[in-house]
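The structure appears right after this line, and notes come after that.
Shown here: the complex without one of its protein chains, the others still in place.
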Amino acid sequence: MSEPLLDIDQLHVHFTLGGGLLGGRRRTLRAVNGVSLELHQGQCLSIVGESGCGKSTTALSVMGLQPPTSGDIRFRGKTLIGAGAPDRTDRALIAQMVFQDPYASLNPRQTVYSSLAGPLRLHGKRSRSEIDERVAMMLGHVGLLPEHAKRYPHEFSGGQRQRIGIARALILDPQIVVLDEPVSALDVSIRAQIINLLLDLQEKLSLSYIMISHDLGVVEHMSDRVAVMYYGQIVEIGDWRSIFSTPTHPYTRKLISTIPDPDAILREGIAETLPEVHPPAGMRFYPEDVSMPDVYAEPPPSELVQIGADHQVRCRPAG
Amino acid sequence: MHLRFNLLLGGILSAVVVLGGIFASWLTPLDPIMSADLMNAEMPPGREFWFGTDAQGRDIYTRVLYGAQVSLAVGVISQLINSFIGTALGVSAGYWGGWWDDLVNGLTNVMLAIPSLIFALAVMAVLGPGLSSLLIALGLTNWSWTCRIARSSTLSLKSQGYVQAAKTMGYGDIRIMFGQLLPNMIGPILVMATLGIGSAVLSEAALSFLGLGIHPPTPSWGNMLTDARELIVIAPWAAIFPGLAIFLTVLGFNLLGDGLRDALDPHMRTRRV
Partner (left out) sequence: MTVQPLLDVKNLTVSLPAAGGRQHGIVRDISFNILPGEAYGLVGESGSGKSVTSLAVIGLLKKPLRTSAGQIVFKGTDLRTLSSRAMRRLRGDRVAMIFQEPMTALNPLATVGRQIAEMFVLHQGKTWKEAHELAVGALASVRVPAPEQRVHAYPHQMSGGMRQRVMIAIALACNPDLLIADEPTTALDVTVQAEVLKLIQELCTARGTAVLLISHDLGVIANMCQRVGVMYAGKIVEERDTYELFSDPWHDYTKGLLGALPRLGSRQRHGRSRLVDIDSIIDDRSRLTERLCFEPRKLRAGAEVRP
């Protein structure tokens, strides 16, 4: 396989709670606990899990908005962490982000034009006509009209705002686009339009996506590879087909079988047709009990075990 | 409708005061100090002296106009200093956090614990009376609420997507503060500033009333009130007109602040999509 575009290596992000003068006992919240991921050019890698599983923290670390406690993130082999990391301006060309809430992600005091043109100026574009052209082209890419540039965010609907958010993320031509729950705040019909747009743009501009989501339907539809996170760790990872056709880890199976699936009523829901699975010989799944995790304790050693061509599941030795 | 009313009335009142101060020498033929004429002392308002005269026979109308220069200069300049200090400290503390935030917070709490007029009195006592020391005293003592507001706005704004996006776009911290944070908190800060102008006018009056502000015979609304104190029964107009000037100025700036806050809200400038 070719060199990955982005390589997340044993990422840890821990938060210290309490302590202080009156804070009581100091505890360490292990938000991200040894996550390793690779993103390849042109792929969509999805990180799924429920709130508190560390998927958003992982994304923020990729964006440079959350410094990791330990571990490394490399872009084309060059580290993005610590000494030797690129500065904020250079980093901007590596990864950009589409945010979940289309209402909070645009500055209400800036017109669409200044939201899009500002970054171009910051990155050295000076000619007015060049900037105008790029802004108009980007608006066209996301299905908006050039005259929309003069307007303020509150004049747009949620779906249109998300389009503007996507245009902003793409305006600097970043190598990676991080999609943080890009459609979960949108209505069903608008959601479909944005998903289609994201897929079209990926094809047209050969974009590489890291998508954070809890919506398995969206994840299956959009992803090439999927990582399932549970309390700071990846419990199962693989290509989308393996994850959705033979979900193996108890947590993945729980997620898939609890999703309210309209097809369940037609007796052809995916939950009824899940094949039976067993842990690899001599191993048991870790964690086996997916109901009450202790987020403060250091988890016992476990590893991702290969069970298919591109399919790994977290296990620990049996007994 | 409501918005227009606030902005209109506030604007008119403030404009009258500002223009009155600026064009004082055109609006009255008399001199505020040299026009003393004991023959005309304590004349009630009338055709010759619109607002009456004081104990030295000086025209109160003239002195109120010239007093506006002092009061407004003190109000506006000291509040500019306050807004600048408060906003700079509040935004930087909220944005950067850490020890700087702790320090600013501690300082704000200390400032809030000391009544600002007492603090200003202490500063005046050290610097001595006069216009410049008045500006310093009032400019350094009334920034804590602005600081609080700027800090809490920053805390809530900095987690918003567009601030995060600006960071990932490569914007520097100072640019983010000026480009993303400040425009979105300008409303409350402006309101604080206009309220602050009002309260600085009042403080100036209070300090001058106590004899620590502007040296007589230079007129300021505060020392005019001091002078009028003894005449309150026989010549109440000597107290009423400077008092009314203070009241209308404070009211005008407060209404203006309210109106501006609404007018600056981009939601008010809606175009239909």
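For the reader, a short list of remarks on this structure follows.
A and B label the chains in the order they appear, each numbered from 1.
Here is the rule we go by: a contact is a pair of C-beta atoms (placed from the backbone, for glycine too) under 8 Å apart; a residue touches a chain by one contact, two chains touch by 3 or more.
Given the structure is predicted, the values throughout are model-derived calculations rather than measurements.
Taking the complete complex into account, the chain left out of view touches A.
Remark: the omitted chain is touched by one listed residue; of A:Ala83, A:Leu266, A:Ala281 or A:Ala309 this is A:Leu266.
The omitted chain makes contact with just one of the residues A:Ile47, A:Leu120, A:Leu139 or A:Leu216: A:Leu216.
Residue A:Val188 is the one among A:Ala83, A:Leu145 or A:Val188 that touches the chain not shown. Counting the whole complex, the residues of chain A in touch with the unshown chain are 50-51, 187-193, 195-196, 199, 214-218, 220-222, 240-241, 244-245, 254-256, 258-266, 268-270, 273.
One rule holds in what follows: only the chains that are shown with their structure count from here on.
Considering their complex, residues 160-162, 164-165, 167-172, 175, 179-180, 183-184, 266-267, 269-273 of chain B touch chain A.
Across the complex, chain A meets chain B through its residues 63-65, 87-92, 95-97, 99-101, 104-110, 115, 118-119, 122-123, 151-152, 154-157, 160, 165, 168-169, 172.
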